[in-house]
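The complex is shown incomplete by one protein chain, all other protein chains being positioned as in the whole.
Coming up: chain A.
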Amino acid sequence: MREIISELSKKLHSGEVSSVELTSEYIKAVEEANPKYNAIVHTTFEAALEHAEAADEMLKEGNADTLCGIPMVMKDNICTDGLLTTCCSNVLKGFKPYYDATVWEKLKEKGAVLLGKANMDEFAMGSTSESSCYGAPFNPRNTGHVTGGSSGGAAAAVTANMAAYALGSDTGGSVRQPAAYCGIVGLKPTYGSVSRYGLIAYGSSLDQIGPLTYSVKDAAIVFDAIKGFDRRDQTSKAFDYGNILDYLDRDIKGVKIGIAEEFFDGIDPDMKTQIFDAVKLFEKNGAEIVDIKLPALKSALPVYYIIACAEASSNLGRYDGIRYGHRTGSYDSIDDMIYKTRSEGFGAEVKRRIMLGTYVLSSGYYDAYYKKACVIREEIRREFDETYEKCDILIAPIAPTTAPVLNFKGLSSVEMYLSDICTVPINIAGIPSISVPCGIDKKGLPIGMQIMGKRFDDAKVLNMAYFYEQNSKDWAGNFEGGVRI
C-alpha cells in the first residue's frame, strides 16, 4: 500500500532528500504530465520553491510536522493570498484573494508546499468537472473517461503522482466521487469539523473541505492537520478527536455494519458484487451485518438540489463585476453592467442552478419547494440518527457506475444529477464518509466503496477504511508516471 505522505515524510526528516529537491521533482512531474491530464489550472511553482525553502529550515530545526516539506495541490475554490483562485469560472478569472483560507493557513504553518490550484467544475457544480472554464481534466486511469466532479483536477493530480495529496471540497459528493472514479481515497469529514473560512461558497450548509490521497493513512494525516474550531466560521465545532492516527489500527471485531438496500437500487451489478465482497471481508473478521431501512433517502436528491441551488443563488449574488473578477466591456447602466457581467461570466450549469435556486426561493414557490425541502432534510437527518442506534457504520456504493466517458452528451441535466444519488444524503445529514477503492470493473476502471459514520465519528470511518485497505488487494495500485518515491 502506497502511503505517500508517511514515506516522503520519513525521507525528509532523515535528510535523505530536501524539500527543495522533492519540490523540484514534483514541478518536473507537473510540467510533464499536466498537459496530458489538465489537472492543475494555475501552477504556483515560484511560491512552491519558497515554501520548500522554509520547510527545509523547519526540518533542520527538528520537531517538524509530518506534512512539512510535502508538495500538494488545492482545489481552485480555496482562497490563497496573492495566488489565483478562480473557481474555474470566467466570472472570477484573474482573481487573487487577499487572505488565506483557514485550511491553507494551517497547512502553511506546518510547512506544506503548494504546487498549484486544481481543476474543478465551475463553482463546484457538476459530477464530471467538464463545466470548468479551462476544459475538463482527464482521468489518469483512462483518459477517455471523466475524472468525476467537482474536485476532478485534485483527484487526477494525486492519481498521476503530480502531488502527494490534495484538498477538495464536497457539497454533494465532490471529494468522494472523483476519488472513486480515479481509484484513490477521498474523505468528506463531518460538517463543522473543518473550517470553511476561505472556501468560496456553493451550498454553505452542505460544503465541507476534505483530503484526496493515495491511502487511508494519508487521509487521516491530512484530516488531522486541517480539522478544528475556527472563530471565523460560525458552523465550525471544537470537537476533541484525540489522536486519530492511533485509532486506525483498532480491532473491528463487533462493529455493526448497516446495509441499506435503498443505496443499492439501480447500481451496476458488478459494482454491487465487489462491494458485497468487501462487506464479507469485514464479516469474516468479526464485524456484524445489520439490515437497515432508510426510506427518506428517495427524497434526498431533489432535497439536495433545492437546498444547494437556493444557497447557490444567494451565494453567487455577489458576482456583479464591481468588486472583483470579470466585468463586461461595455454597458449602458449599472443594472446593464451587472446583467451582462453575470451572463457572460457564468457557464450554462451555473446559470441553470442559479435559476432553480431563484425559483424555489421566489414568492409563491418558497413553501412548496424550499420550506418543504428543509422539513424533509430534518427527516433524513433523523433517519440517519436512528440508524446509528442500530449500527456503527453504513456501507454503500459511491456512484451507480464507474467513470463515464468524456463529452457524453446523451444525458439530460436531471439524469446527470442522478449520478449523485449515493453521495448527497451524507451532506444533507452532515455525517462523515470516505471513499475507498474496492475493485476494478470490466473496462479496467476503479470502483469505490463508501463508508459512513455518525457525526464526529470520523475516526471510526477511517478505522474501517484502513482495515479494509490493509486486508484487501491493493486496488489503488501503482501508477506509472509522476514522481516515484
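Here is the rule we use: a residue touches a chain if its C-beta (ideal position, glycine included) is under 8 Å from a C-beta of that chain, and two chains touch if they have at least 3 such contacts; residues count from 1.
The rule is simple: contacts and distances are computed from a predicted model.
Not shown: a single chain whose UniProt protein name, out of "Alpha-ketoacid dehydrogenase subunit beta", "Putative ABC transporter permease protein", "Glutamyl-tRNA(Gln) amidotransferase subunit C" or "FMNH2-dependent monooxygenase", is "Glutamyl-tRNA(Gln) amidotransferase subunit C".
In the complete complex, the hidden chain is touched by one of A:110, A:250 or A:371, namely A:371. Remark: the omitted chain is touched by one listed residue; of A:288, A:379 or A:441 this is A:379. Contact with the omitted chain, checked across A:273, A:362 or A:478, is made by A:362. Check A:199, A:226, A:337 or A:395 against the missing chain and you find that the one touching it is A:337. Contacts to the hidden chain, counted on chain A, fall at residues 94-96, 98-99, 191-192, 205-206, 231, 234-237, 296, 298-299, 301-303, 305-306, 313, 317, 320, 322-325, 327, 331-340, 342-343, 346, 351-352, 354-356, 358-360, 362, 368-369, 371-379, 381-382, 412-414, 417, 428-430.
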